[in-house]
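Below: one structure, written as structure tokens.
Omission of a single protein chain aside, the complex is shown with its protein chains in their original locations.
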Amino acid sequence: METTVLKESFIEKSNKKLGAKPEDARISLTYLSLAFILLLVGGTLGLIQGLNRAGLFELPAWLNYYQVLTAHGILLVVAFTTLFMTGYFYAGVSHTLGGLTSKARKFAWSALASLLVGTVMIMTTVVMGDASVMYTFYPPMQASPWFYIGLVFLALGIWLAGTGVFLNAASWKKANRGQKLPLFSFFAVGGYLLLILGSLGITAEVLMLIPWAFGWTETVNVMLSRTLFWAFGHTAVNVWYLVAVSAWYVAIPKIIGGKTFSDVLARVVVILSVILNVPGGFHHQIIDPAITQGVKFMHVFMSLSIALPSLLTAFAMFAIFERAGRKKGATGLLGWFKKLPWKDVRFLAPMIAMITFIPAGAGGIAQTNNQLNQTVHNSLWVVGHFHLTVGVTVALTFFGITYWLIPYLSKRVMTARLNKLGLIQTWLWAIGMLFMSGSMHWVGLLGSPRRTSFSTYGDNATALSWDPYLMFLGIGGTLLFIGVVLMVYIAFHLMFRAPKGHTEFPVAEEEKDAAPTPKWTERWGLWIVLAIAVISMGYVIPIVDMIVNAPPGSPGFRTW
Amino acid sequence: MIKNKHNAVAIIVVLLFGVALFYVGTDGFQAYTAESARTAKLIDEKPSFPEVTLEDSQERMYPFSEFEGKYVMLTFIYTSCTDVCLQLEVNLAEVYDQIPEKYIGEDIVFLSVSFDPTRDTPEVLDKYRSYFESDGETWRMARIPDQQELDSLLDDFGVIVIPDGEGNFVHNSAFYLADREGKLIDVMDYTKIDEAAQKVTSILDAEAGE
Amino acid sequence: MKQAIYGLVLYVFLMLPPVANLAESVMTIHMHMQMPLFVIAGMLMTPYLKQRFPTFFAKWNRNGVPGIILFMIIIMYWMLPRTMDEALTIYAIEIFKFISLPFLAGVPLRDSWIKLGKMGKNIIFVTLSLLCGFMGILYIFSPEQLCNNYLIVEQITLGWAFLFLALSIIIYFIQQFFVDKTEYE
């Protein structure tokens, strides 16, 4: 134990003195700058849609609403998040494990190349109008084959990035026998593992679609493709959420001057997320044909079990806040609430993200149940839901990370002025999302569908009654766009213009009397096997049924 | 040493228990599926054909005792079936062809019983009959209009019929042979046509030889 | 003690008629969820039983071999297509399932597992994966319906589930050779 402490403090000291290793910082900064550029592009597209949907803006003839929507979805839900996650995890792995290994660096760069090739391929097909198929690309709508090949490169990029982190963690374990992997790196390993498990589904789907898109096979199994997609689609979103959670457990306690609540609990949350997540995708198919009610009910159970780690997290977070507040002299039941550093954007942004997750998570649980799902399925409610989860909980946490991660990497410091700008950005974001997501939820309940450009359905009275709400959607979207511009400005300012100096990578320490973390938490072999078992529990029954009882397949259609 | 003895005894007890369990559970290592257990039990118990009223493809109504004094080769089917029943009837037709003509109608009658009385009306049965070149006389197709009578027959003969909710049924299939008194004497694998035909012929031959 | 209560709650919950009916309505869930959950319920109750009857386990299951054999016998018995069918149609067999899986499989498994040596565990892993693999192939490729109460497609599904189970066991079995066990103890 003695040597452990010594070693840790040595790493910490040298880190403090030197900051991020330049080679490692370059990797993360490249990822992050690309992420923010994509955020700007995706955000602009979002504004266009919001205004159109509110009936305020008619798209020029050369630009199609659905093309814009496809690009917006892929850029923000898949590309921005993957790039940010990789930049952030590699920075943290480098920091907590004392630098990346040269092998991991190579993997990081080749992952970047693959991700970029993939994104460029996909975006080219979308811009050319050959792939207005949404980021869900349900067959038999058939995009250009290069769209699907682009997806393969995205998946490949994810695997490469993950492998780099795994190898780095393994070599650290070898060099530090008997020590537990630092919590941050534990999150990174878990996050990539889950993302890889989830991407198996989409890879299988895309390998089925490529020969079909090239015309080598005539038809495709529609239900099977859709099911495989959601194995990835839902998992991916949960991975982004897990990335956000990692910052809540690792960085926030440090920022508010507290300690880790429980190292074990955090690790259990990661493990549960990895094991339980993949079959969750099925609740996107509750009103599909060809899946029996029994199977759907089983998946209600599987989907609800995903809420468990989130509930654990909710508890841990409030416990951290309360303890930190009391340490600062807070009294009474809620006195700690005032002691939190509300004026510190590094805290405010993720805090709003967390608070948002309470209604967002509750909405998610509601949607998972059959009847409630039937009410809101494919309505704007769903769009409102994931703008709360991904748009606030994940994005705002990412922004909160940016305020310390970029200056740490660029060896600069955040000024009070930037902090203020950040606070404005955060509130703008929160209020914009309140408008947009709130009106989406409400009008969704009334029946307004998602993924539709502005339409009154021939001046139908019901459809016309939705318009006032859609106006709020437009207002919210505009505020959010200002938020995006501000955020991108802040990010690049922190990268190139802020004053030089040292910024700390906040990693919370454990309480002195904390119980040692049991070693079983690192039995990754066991977790992988359990995850496979859970995945087969969820998927074997419906997929065998979909293959054995499949109708004749569908040829491709180009309907845009 | 004494402790190890307990352990060894336990192993022996457990193994004996296992043998006993499997012996009982599989009827003496005979029947590993419920279907094989069922046929073995039927052949063993020889249940009588219960009193039911049949309605055949020519809209004739009669009790099963109509066939008294003749062997009856039975199958259970429903005409909307797209897989097993077709195969079952095709195979039955082959058995029919292999039986010496002198016995047909005189000593043995073929009967296909539908367990889907709502859809298998006499007209439907008549159409279905023609697919297999059954003459409707020495090989009849019939439904049992009374659901209760039908259930009791299926139950007695251990025919399991599960509706799958989409108008199809899952069911077990076999050739059933009832003797001149209407007692079930054999259940045969419907995939082994020659074997079934030989068996029936030899029974008839033996009786004719007497 | 707390574990035993959780185990008991799980046990009772699984036996509630609507729960049991639902679980048994799908072949794969019947074999791969309900039955393992019964075993787990038994495993959870084991510490309490060992505390109540310490000498019994020490005396009759000293090296873990009798227990693990009992476990294997019960598991293999419930893998027979026939027992699955009869559990649905014959009441006594259903009761036997409720009793045998937790108490004759779950309890001895947990008691024996810690007593078994490395070799013993490896034998069990190999046997189980072979058994599951064999069952998988049998159910997928069997031309005839093995269970009267389930559709053929369910039978094929169960076969794939068995193959995945076998795969999981094999992955687990192999990975433990690459992992330094002492790291986790």
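We call the chains A, B and C, going by the order they appear; numbering starts again at 1 in every chain.
Heads up, the rule we're going with is that a residue touches a chain if its C-beta (ideal position, glycine included) is under 8 Å from a C-beta of that chain, and two chains touch if they have at least 3 such contacts.
In the analysis below, contacts and distances are computed from a predicted model.
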{"item": "Missing subunit (named according to UniProt) among the choices \"(2Fe-2S)-binding protein\", \"NADH-quinone oxidoreductase subunit J\", \"Cytochrome aa3 subunit 2\" or \"Na(+)/H(+) antiporter subunit G\"", "value": "\"Cytochrome aa3 subunit 2\""}
{"item": "Touching the absent chain when the full complex is considered, from A:Val222, A:Ala330, A:Met414 or A:Ile543", "value": "A:Val222"}
{"item": "Residue among A:Phe214, A:Phe315, A:Trp342 or A:Phe496 touching the omitted chain", "value": "A:Phe315"}
{"item": "Contact with the hidden chain (one of A:His95, A:His387, A:Arg412 or A:Arg450)", "value": "A:Arg450"}
{"item": "Missing-chain contacts mapped onto chain A", "value": "64-66, 69, 132, 134, 138, 140-141, 222-223, 226, 264-265, 268, 285-293, 296-297, 300-301, 304-305, 307-308, 311-312, 315, 319, 365, 369-371, 373-375, 377-379, 446-455, 457-458, 460-463, 515, 518, 549-555, 557, 559-560"}
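Please note the rule applied: only the chains that are shown with their structure count from here on.
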{"item": "Chain-level touch network, classified as line, ring, star, complete or other", "value": "line"}
{"item": "Between chain B and chain A, distance of the C-alpha-averaged centres to the nearest whole Å", "value": "60"}
{"item": "Overlap residues in chain A, where contacts from two or more other chains coincide", "value": "none"}
{"item": "Contact set on chain A toward chain C in their complex", "value": "173, 177-178, 294-295, 297-298, 519-520, 522-523, 525-526, 528-529, 532-533, 536-537, 540-541, 544-545, 548-549"}
{"item": "Residues on chain C engaged by chain A in the complex (per definition of touch)", "value": "22, 25-26, 28-29, 32-33, 153, 156-157, 160-161, 164-165, 167-169, 171-172, 175-176, 179, 183-185"}
{"item": "Residues of chain C that touch chain B when the two form their complex", "value": "59-63, 65-66, 69-70, 73, 77, 80-83, 85-86, 89, 144-152"}
